[in-house]
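Every protein chain of the complex appears in place save one, which is left out.
So, subunit A:
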Amino acid sequence: MSRPGHFKMVLLGESAVGKSSLALRFAKGQYQDHAESTIGAAFLTHTLQIDADTTLKVELWDTAGQERYHSLAPMYYRGAQAALVVYDITNADSLSQAKKWVKELRTANGIDMIIGLAGNKADLATTVNKRKVDAREVAEYADDNQLIFMETSAKRGDNVSEIFMNVARQVAMKQPTNTLNKPQGAFPPTKPKPKGNSSCCSSSDSKS
């Protein structure tokens, strides 16, 4: 098995909501004030330690946001087990675009797909109150549609690894146990996330 414990995830959302910034913060822990716009798509990976004996490599496809590039998106979300749909809390239009993406993903990839919804630029709500989208309403919408919802700030790093981690955990729960990166023969193939069993060899199985 050449690629144990990995899943494909796609970032979608209107342009300039901060998809690439979230990706960069997640994969490298960095933030750039004036990053270039994404043309086409970009690819990043990051390995997450789900629990003591499970690592999951996230293969992250970062897409271009403009409507014109919409036709490229299926190439990337096709076959993805997870998605993170991003909107900008200071831009109400970006939320309706995000809802469209959720709908498209559900019809294309079905209910099995784990979808996260990130309301990005949360820092702008506290420093200067530019908030245009009410978090409670979105939370309700997210509940109705089985989305993992959080408000994030790629700039400050708030909730970024959290939302990716939550998505990854749900993916791990759905994936059959044999594909997760378990230390060989350590446990009988029980359910993923065997809590309390994690005393041994947590460092030896972390991947390069």
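Descriptive notes on the structure:
Operating definition for what follows: a residue touches a chain if its C-beta (ideal position, glycine included) is under 8 Å from a C-beta of that chain, and two chains touch if they have at least 3 such contacts; residues count from 1.
We adopt the following convention: contacts and distances are computed from a predicted model.
Per the UniProt record, the absent chain's protein name among "Proteasome subunit alpha type", "Rab-GAP TBC domain-containing protein", "Like-Sm ribonucleoprotein" or "Nuclear cap-binding protein subunit 1" is "Rab-GAP TBC domain-containing protein". Touching the missing chain, out of A:Gln30, A:Thr45, A:Ser96 or A:Gln146, is residue A:Thr45. The set of subunit A residues touching the chain not shown comprises 1-4, 6, 15-16, 34-37, 39-45, 57, 59, 64-66, 68-76, 78-79, 104, 107-112, 175-176, 178-179.
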